[in-house]
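Of the protein chains in this complex, all but one are displayed in their positions.
The first chain written gets the first letter, and so on, giving A and B; residue counts start at 1 in each chain.
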Amino acid sequence: MSLLVFDGVVKTFPVGRPGLLGGPGRVRRAVDEVSFSVERGRTYALVGESGCGKTTVARLAAALLRPTRGRVVFAGGDVGRLRGRALAAYRRRVQMVFQDPAGALDPRQRVASAVEEPLLIHGLGGAARRRAEVGRLLEVVGLGQREGARFPHQLSGGQKQRVLIARALALQPELVILDEPVSALDVSVRAQILTLLTRLQRENDLTYLLISHDIGVVGYSADRVGVMHRGRLVEEGPADVVLSRPAHPYTVGLLRAVPVPDPARRPPPPAGPPPEPPEPRTDSSRACLYAHLCPRAARSCVRRRPALRTVAGRADHRASCHLAED
Amino acid sequence: MARAAGLPMAVAGALLLTLVALAAVAGPWLAPAHPDELSLAESLRPPGPGHPFGTDYFGRDVFSRVLYGARVSLAISLSAQLIALVVGVALGAAAGYFGGWVDGAVMRLVDVVMAFPDLLLAIGIAASLGPGVPSVLLALGLVGWPGLCRLVRGEVLALKERDFIDAARAIGAGDLWILRRHVLPNVAAPILIATTLGVGSRILQEASLSFLGLGVQPPAASWGSMVHHGLRWLSRAPWLVIFPGLAIAVAVLGSNLLGDGLRDILDPRLRD
Partner (left out) sequence: MGSPLLEVLDLRAEFRTSRGRLPVVDGVSFTLDTGGGLAIVGESGSGKTATALSLMRLLPDPPGRITGGRVLLRGRDLLALPEEALTAVRGRELAMVFQEPATALNPVMSVGEQIAEAVVQHRGVARRRVRPLVLESLDQAGVPEPETYLGSYPHQLSGGLRQRVMIAIALACGPSVLIADEPTTALDVTVQDRLLDLLAYLRHHLGLALLLITHDLGVVARLVDRVAVMYAGQIVETAPVAVFFRGPAHPYSRGLLQAARLEAVGPESRARRGGRPRLEVIGGSVPDLADLPPGCRFAPRCRWAGGGGPCWREVPGLREVGPGHLARCRRPGVGP
């Protein structure tokens, strides 16, 4: 059953100042007609490059933003309509782990107090029970009493991220949104955090919405993958299929661009300086947003923007590319 | 570097202020005479063994009056600064945190108040309310809040962009909770610094108002009113102006040193 569903979600932000007389200013579509659903107990990964809108999707799912159009549905209810008490209840069931663990912790709050805070806000348990629960949560993420008494700046990056994970688990949520959970961490620490997240998912029957620019992290963690490009979902399907037989040329390029740690597979040096491709055009045109970069672009790609459709012969795999449709 | 210089500055400032506070608290025990006790026979005595700071026209002991004046001056300037603090922090935090029309309204008000020179505004308010302690309090409080308000708004605006504020929202914290638990503790240091520095300004302004005859009324004495009344005798009895003037200088210097010292110690940009 789907726990979280995005249904034609659009989110626009104003660009620059609004008109002098309060008239409508220009807007930028950060998220453009995005639809996907996240199954209970699974990991859905959104992958894409900077500015593709994946972080905006995360913030929409966490109800930190409201959609301009379309619906975000959680366990059957419309998240965009939640107010007051219902919103607080939603926030018990959905938690977020932020990209930069240093920034997501209040510098003046001790670790134990940060982990206790959600329990306090939602009025769960007396002081003694809360203290016991904080101890348990810290232990679950591999921290001890010693770390609990510290301030964030006294911890390493990996430890800070563990604190944030403990804090997210405090309310026993159903959905955890992981916004680039390891990209600020050192390589050797990333593996620790990823295995921790996998273990916690298994033990607590958690659903993950993972946001990442890192194909390796997505490949390790995801059951299902959505690829975003300039605000749109351009490809979507089971992780094994999307990562091994991508249908959209953008996904193909993205996967190919990841440097392989094997010198035997080093590509030959190019004969001339490889040029930086042109800047993307504004989205006012009707062309496919990837057409100017696409090695396979045909005339139809410039005339008509493709919609997200089922890839020929694969029921569970969708891509927005004319060339993948048939 | 700056941090190292901060500590001795703060300590020096704190010592000066302690001196002033001691004078205010222990005044009745330290004072050789009652401040209002008249003794026309002793009129305008220069500083000497019986009267370390001399006497005024009515023969009142200036040392005793300076000690008692410390009470009045400190009480008024601290209370006025407290008013400024409460108003400034509340409005500044609201403006920065909520933004939109709240911010617009608060900041326009700040602009209007700040368009007048501080002292002129204080004189205007105090004069229209009539002389006396309550009107001085109100006048100084109203003059003091916009600076704090601007400071707090700026700090809150910067904090609002930090992830941990969103992180608190994501665990279900409400606006008041976030303001109380995450915003205010993080702006406490700059507020403390500005408040300490502000006390110095308040002491000066109180002295100025009293000097103009708008503050405490005789026979009660504040340092400003002592300077005011002593001015007539400046050529014959300069001690009437010098000692209360020195007291003002010591108190203002103390609060400025403490404020600047705290700034150097607490400023996170100077850390590590």
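Here, contacts are C-beta pairs under 8 Å (C-beta built on N, C-alpha and C of every residue); 3 or more make two chains touch, one makes a residue touch a chain.
Computed from a predicted structure; not experimentally measured.
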| item | value |
| --- | --- |
| Visible chains that the absent chain touches, using the contact criterion stated earlier | A |
| Among A:132, A:191, A:298 or A:312, residue touching the chain not depicted | A:191 |
| Which residue of A:84, A:126, A:263 or A:295 touches the chain not shown here | A:263 |
| Listed residues A:77, A:125 or A:253, member touching the removed chain | A:253 |
| Which residue of A:126, A:275 or A:313 touches the chain not shown here | A:275 |
| Those residues of chain A which, in the complete complex, touch the missing chain | 49-50, 156-159, 186-192, 194-195, 198, 213-217, 219-221, 239-240, 243-246, 253-267, 269-279 |
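Heads up, the rule we're going with is that only the chains that are shown with their structure count from here on.
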| item | value |
| --- | --- |
| Where chain A and chain B are represented by their mean Cα positions, the distance between them in whole Å | 51 |
| Complex contact set, residues of chain A against chain B | 59, 62, 64, 88, 91-92, 95-96, 98-100, 103-109, 117-118, 121-122, 164, 167-168, 170-171 |
| In the complex, chain B residues that touch chain A | 162-164, 166-174, 177, 181-182, 185-186 |
